[in-house]
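These notes concern the structure reproduced below.
Entry: chain A
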Amino acid sequence: MAVTVRRPKLNWSERLYLPAIAGGMAITMRHFKNMLLGRTKVTMQYPEERWDAHMPEYYRGAPALVKDASGRERCVACQLCEFICPPRAIRITAGELPSTDRFAKVEKYPYEFDIDMLRCIYCGMCEEVCPEQAIFLRKDYAITGFTRKEMVHDKEKLLEIGGVMHGLVLKWNEKK
Partner candidate 1 sequence: MLLFIVFVPIAVALLILAGAPARASAVAASGAVLLATLLAFAGFDGGHAGYQLVTSRLVSADWGIHLAFGIDGLSLIMLLLTSLVTFAAVWFTPSIPEHENAFYACLLLMAGGALGAFASIDLFFFYAFHELALIPTFLLIGIWGTGNRQTAAWKITIYLATGSFILLIGLLLLYRSLPEAARSFDFRLLQKTAGQIPAGMQHHIYLLLLIGFGILISLFPFHTWAPQAYASAPAPAAMLHAGVLKKFGLYGLLRIAIPLLPEGARYWTGLLLVLLLGNIIYVGLVTIAQKRLDWMLGYSSVMHMGYIFLGIAAGNIVGANGAALLMLAHGLSIAVLFAVAGEIRGRTGTLVFSDLGGLAKVMPFAGLVFGLATFAAIGLPGFANFSAEVMVFFGAFHVGADLQHFHAFQVTTVLALWGVVISAVYMLRAYRTIFMGSASEASASATDIGTNLRPPIFLLVGAMLWVGFFPQSLVGRMQGSWRTSFPGK
Partner candidate 2 sequence: MVTLGDYLLVSGLLFTIGFAGVMLRRNIIIIFMSLELMLNAANLSLVAFSRFRVQPDGLPNYHAQVFVFFIITVAAAEVAVGLAIIVALYRARRTTHVEDIATLKF
Partner candidate 3 sequence: MPPFLFWFFALMTLGFGAGVIINRSPIGSALSLVLSFIGLSTLFLSLNAYFISVIQVLVYAGAVMVLFLFIIMLLDLRAEERRKINVVAFAGGAAVALALFVQVYRIIGALGAARQAFPPLRSGNTDDVRRVGLLLFANYNLPFQIVGVLVLVATIGVIVLSKRELR
Partner candidate 4 sequence: MDYFLIGTSLAKIAGLLAVVLGIMNYSVYAERRISALIQDRLGPNRVGPAGLLQPIADAFKFLLKEDFTPGHVNKFYYWLAPCLAMIPAIATLAVVPFGSTLFGVPMVIADINVGVLYVFAIASLGVYGIVLAGWSSNSKYPFLGGIRSSSQMISYELSLGLAVIPIFLVAGQLRLTSIVRFQIEHGWMIAPFIGDWTNIGKWLLAVPMLVSFLVFTIAIFAETNRLPFDLPEAETELVGGYHTEYGSMKFGLFFLGEYIAMITGSAIIVTLFLGGWHLPLPSWHGGFHWAVVNGSAPGWRGIIGGIFNIACFFAKVAALLFIFIWVRWSLPRFRYDQLMRLGWVFFFEIALVNIFVVAVIVAYISK
């Protein structure tokens, strides 16, 4: 339904519009002046200034593989994350651990572990589903690259981002 807006009746000085115009100009001028004198708060100058310090705990950044305190790659190539990943960003090629390995009983390790960051939607499902606490969403953002290939994080990259995490359940360690 149309609503008729009643136009205000203007008197002659208002109809001159000049005071209004001057007022408007004054307002913009005030802003300009304040800006020049640095009194106005301005937006953060992003690349130089960052907000990282204020990031909340629950921030979901780039997914990453972690190593535990003993330096072991936690991933056992169970492929649950690959399975759950909604955009199918994760691709895992499993490899068999050589029997010589200290954790040979784990049997598998990811031979390749690629996350296509162009597809990743930072949903955190992989982290949630991981039975091994191997994959985590870290606080990294602004994932950039010049080529598509660069944007695919391979295992080295993931481990590099993930780093070492302490305080995890170490179920594969030999019981003392």
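We take it that a residue touches a chain if its C-beta (ideal position, glycine included) is under 8 Å from a C-beta of that chain, and two chains touch if they have at least 3 such contacts; residues count from 1.
Per the selection procedure, all candidates are chains of the complex that A comes from, given by their letters.
Everything quoted here is computed from the prediction, not taken from an experiment.
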Pick the one that touches chain A in this complex: which of 1, 2, 3 or 4 is it? 4
Which of the residues in chain A come into contact with candidate 4 in the complex? 21, 24-25, 27-29, 31-32, 34-36, 40, 42-43, 45
